[in-house]
Structures are given as structure tokens and as C-alpha cells.
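Got a structure here, written out as C-alpha cells. Questions coming.
Heads up, this is only part of the complex; the chains shown haven't been moved.
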Amino acid sequence: MPGNTFGKSFSITTFGESHGIAVGVIIDGLPPGIEISEEEIQIEMNRRKPGQSSVTTPRKESDKVTIVSGIFEGKTTGTPFTVILYNSDARPSAYDNIKDLFRPGHADFTYFNKYGIRDYRGSGRASGRETAGRVAAGAVAKKMLSENNITIKAYTLEAAGIRCGEIDLDIIEDNAMRAADSKAAEEMIKKVEKLAEEGNSAGGIVECVIKNVPTGLGEPVFDKIDADLAKAVISLGGVKGIEFGAGFEASKMLGTEHNDWMDKNGFKTNNAGGIIGGITTGCDIVFRIAVKPTSSIEQAQKTIDINGNEKEIITTGRHDPCLTPRIVPVVESMAAITIADHLLRYRAQGKA
Amino acid sequence: MPGNTFGKSFSITTFGESHGIAVGVIIDGLPPGIEISEEEIQIEMNRRKPGQSSVTTPRKESDKVTIVSGIFEGKTTGTPFTVILYNSDARPSAYDNIKDLFRPGHADFTYFNKYGIRDYRGSGRASGRETAGRVAAGAVAKKMLSENNITIKAYTLEAAGIRCGEIDLDIIEDNAMRAADSKAAEEMIKKVEKLAEEGNSAGGIVECVIKNVPTGLGEPVFDKIDADLAKAVISLGGVKGIEFGAGFEASKMLGTEHNDWMDKNGFKTNNAGGIIGGITTGCDIVFRIAVKPTSSIEQAQKTIDINGNEKEIITTGRHDPCLTPRIVPVVESMAAITIADHLLRYRAQGKA
């Protein structure tokens, strides 16, 4: 049973390797009649693309969007909606020196053991480049959700140990870290730039807030909306944890502290993070993810080669010293796809 | 698209409400020829069942296992394997006084809004009793995995703010908290008993360790094994977060600290928690979950009724003051089902 499709009603299948011909995505289940253009998708692609600042990789990828199918006279037709992004700036020869080595923290070892064959050029299918297809699909999902006024915003809450204080959703795109606090952003940038110089990398935490979700999305008992969001986001490379609402803090709370009370205006608190019993409450959905430090670092590390010989490796190349700024649009995309999926599933379940 | 099935190859569907006739599970995809008895399943059921100690609910459920199909002369046949557990000790009238009220922290409000109808008797489908079917399936999955020497152990790592020190996997079943540290267990019990007396409840953290998993399980890019484990476990009521390996700590680490190096004996550390790129490395899979404090507490809380009128509610009844001891076998079950599913999927993908 293959694993490259996500979503049961709004269903995406991504394809492509970082140094092959192209990457892309098919959306199946997209309702007809939605106006969407390559330009709109391009805007989201540009948020994800490398080379945006000093805290992201200087690698260049044009990430030019081509809609291949599923559209007619500017509107979706209800047939598979395909977006393709041709690869450019591929330098496969740059990987010749590591083609027999397993880079620490990378999926080289596991792919080699699973498939018995390994596309060593820039991580192949395990590359972050695979997420380009997800972001293209996410842009379409966001457009669809916008018709229901649903909005999704993610941001760097913490990076390299520095945490945002007050959260201001309006300034996220104004700083290279996509942090929600300008002052914290400045500190983060300084710290990450310094780590980059040292050939090191930093982890962080990204928070995501989804507003105006109707009550009733989520299909218990397994396809609960938090379960599906967790799967969606943990499926991203480098994400090592997720928590909803009060999250791990909830484990330290008492029932008297954690329960969200209601009055006639609705919920008075949102420790649940907008989801109870796997179904949306109508409050904001709030979740946070743990992002590990980038695996590619320019320092000597110990590893083995495919024959089991012990080796030393330095991963030169062009890498993000901190993943959080570029993972922000990807997290938003996976959230948008999950919510879009459940919105369609919700519609199917109306009383007969 | 309905949501009561989990797993694509080892596929379980649960059914039943807490105060209906029965709860149960169908396993589809179970290979033929596995020896399994009602007694073996009963052992796991007994670990989950209420009334075990002072830190769990005094409610009685016999949870007697009946295998209804899929077995012949003591062995599985490859056809759907069904287990049914008839409900007993149901006291639906106990719920009459709350049938129009939304209990804080419970799924009453969301179910009512989603379905327009609400089985108010003991939470209906949203009840923890639904997990009985999961544990029955988990017992079968564990049996199947035991043929590959794979073992799964979960335990209370933290409860009511008290955390285990040294981890001893052999003492878990010896204390009522299912903690991995006897001394911490004693403190937890005292604290939880006191909270129970006060009509309050506590949260906690459960850790799960899976040993002897072969390298290569997991289907990128969406059905990564960590993504599927996350979905499996977040689909449990009361679980508000999950983290793998170093988890949220990874967000504070540097690349030089987090990367797991290899030598000819294998990985030297396991910050990855046994999974890289969504595929098992062969190291122990390690994850932790955040469990919220039980929603049912015997203290006055503010809520509304189905007509929007503001009300006060005290949830009397028989509830767990801390969920961690009884969630332990459920977490193990969901982990076993997920690993069994991926083991079968792995087999399908051998070179043609």
C-alpha cells in the first residue's frame, strides 16, 4: 500500500525528486468552479522557495508553477488538478563525494535499507524540495477555504532558543525568520547567522492558528481532525513533535484548570486548542510543532559508508541554518489541505 | 468518507457505544495461521479495564472477550477477525440529569453540533470504552509482532507533576500508576488519591518504547511511520501532544548536538527516536504523549445546555482521577496496530 497520497476527499499525491526532472502534485476531489491562477499559487511558492534571506539557504530554485490539468477558462473543473514545477539549478555532481556515505540526520541510511537503491542527489525523494508540491496544493486549499472565511497563519514561535514574547500576526512576513515578534526576530536572526558562520544549525518551534473553522469538522474515532493534522504535519521532514492547545503543559494541569467552560457567548478559554473529541469546537485551532536543527552542517561528523566502513563527513553545500522560516508556509499548506479535506467530508455527512 | 477504520493493510474498524449493547472491533488483513485465543486477548483487556485500583475508576466492566469470526481450530484464517465485548454495568439513568448539558472538557458539545443527535449515556461513542476494541485488536497485533520478536512497552513517565527518575521497564505492572520508577509511583499514587478526594484530576506523560523493529518500515512521504503513529495516538481521547526521540527538546538543540552519528556497530545515539525520513532505523522507536487531566471532576463548573442557557454542573459518577495508568495498554495497542500495519505494507513492497 503506497504512501504518497494524503487526504480522503481533498486528496493530494505528490511526486518527484530534488534532482530529477520535476516535482509536483495532483489534487483529486477539488470541487469545480473555484477561480485559481498560476499567479496565486506562485505567491505561496515564493514564500517557500530558497534564497530569500541570510537565514535560509542561498540555493536558487525558480519554482515556477505550471497548471497542467483540471482548469478551464480560469476555473477548476472538478477533474484532477495537476501542478508541475520543473527543477533547475540542479547540481547532481555536487553530491558525487557523498554518494556512498550516509549523512548523519539524513534519510540516506533508511532509504538505502528500505529500497536497496538510493538516489543520492540532494536526498532524492526525501528532500525538502518535495514540499513544493504540498505548498502548491496548499495554495489551492487556502483559496477554497477563503470562500468560507477560514484563514491559516503559522509563524516561528521560537528559534535557536529565543522565544517570541507578544504575538503579532501582522508582522510575520516582515522579518526573515517569520517570527511573530519583531524584537525576538532580530535576536533570532543574529543568533542563526552566527551559527551559520560556524557551520552549525538551530531548531525551533512553529505555531499555527486556524480561524473561523465551523463547528463539527472531524470524523471520529480515527480520523479526528487533530489526529489528521498530526499526521499531516509529522509527515514533514524535521518535525519531531506536535501539541494542541495547552499541549504538553496540559500534562501538568489539574482538571479544574484545564477544562474550558462555556457561557452563552461560547467557550471562555481554549485549552483544548479548538478541538474536543476530535471535532472542531468553533474556537481557533492552535497547534505547535517541534522542528529539529537542520541535519546538514559544515562540521566534521562520524558516519559509515554503504559497505559499513567508518568515515568522516562534512556536508558542504547550500543549506538552511534554521528550517523554521521556510517551514512556515509548508505547515500552513498541510493545515489547509487537512481542513479542506474535512470540510468536504463534513458536507458528505449531511442528514440524508 | 467515514473515520472508524485505521490501518491500510492491518486494518481495524471499531464499533459501539458505552451504553449500547456492545463494543468491538473487526481486524481485516490479519494473515492466516496465527495462533490466538480469547484468553490471550483477555489478558490485555484486563490491563485496560476499570476498577483495578484506587487511582482508576471504580466502575465495573467485565470486558469479556468473544471472538466472533476469523478463527478456525485456534488459528486465524485470513478472513475478518471480529471481537465483541458486551456492555454490562450500564447505568444510563445515571446520565439523565446531564442529558441536556454540555459537560466541560467532554465531546458533548461537538457531537451534538456535528450530528444533531447525541447519545448522552456515558459519552456514547466518545467514551473511553470505545478503546476496548482497540485493545482487543492490539493484543492480536502484539501476538503477530511477537513472531518477529518486536516488543512494545508503554508506561507513565509523569503524572500530577511527578516524574520518574530512573526507568525500570520490569516494574511497570507492579504499581497502580504503571510508572517505570517505584518511588515516583508511590508519590504519584498519594497525589492522585488526594486529588480524587478533592474531586479533581491530574494529567501526565506516557512514554512508549518499541524494540526490535526491522529497518525499513514506513511509507514516505505521507505514511511515514512517525506520521502514522502520531495519528494513531492523537486519535485517543485526552491525548494533546506527541513527540519522538528528543522531541520538543530538539527545538532547542544545535545540529552538532542532535545528529545521530554512526559507527560500524550502528547508531551511537538515538535523538531521532528510531525514525529518520519516516522510515525505521532499527533503533528503538521512542515517543511520548501528553495526557490531559480527566474532564469529569466532582466540582461545580460553568457550562450551557443545548438551548444555550447558562448552567452549573457537577459531574458525579465513577471516573479515573488520572488517565495514564489505563491509557498505557491502549497506547501500546495503537503502537502495535501501526507497526503491524507497516510490517504488512513492507512485505508488499519487495522487489518484483
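Order as written gives the chain letters A and B; numbering starts at 1 within each chain.
Basically, a residue touches a chain if its C-beta (ideal position, glycine included) is under 8 Å from a C-beta of that chain, and two chains touch if they have at least 3 such contacts.
From a predicted model like this one, the values you see are computed outputs, not experimental measurements.
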Exercise. With 2 copies in place, how many does the full complex contain?
Worked result: 4
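Everything below uses one rule, namely that only the chains that are shown with their structure count from here on.
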Exercise. Where on subunit A is subunit B touching in the complex?
Worked result: 1-6, 8-9, 14, 102, 104-107, 109-111, 113-114, 116, 125-126, 130, 158, 161, 195, 200-205, 215-216, 218-224, 226-228, 230-232, 234-235, 237, 240-264, 268, 271-273, 276-282, 290-297, 299, 301-304, 308-310, 345-346, 348, 351
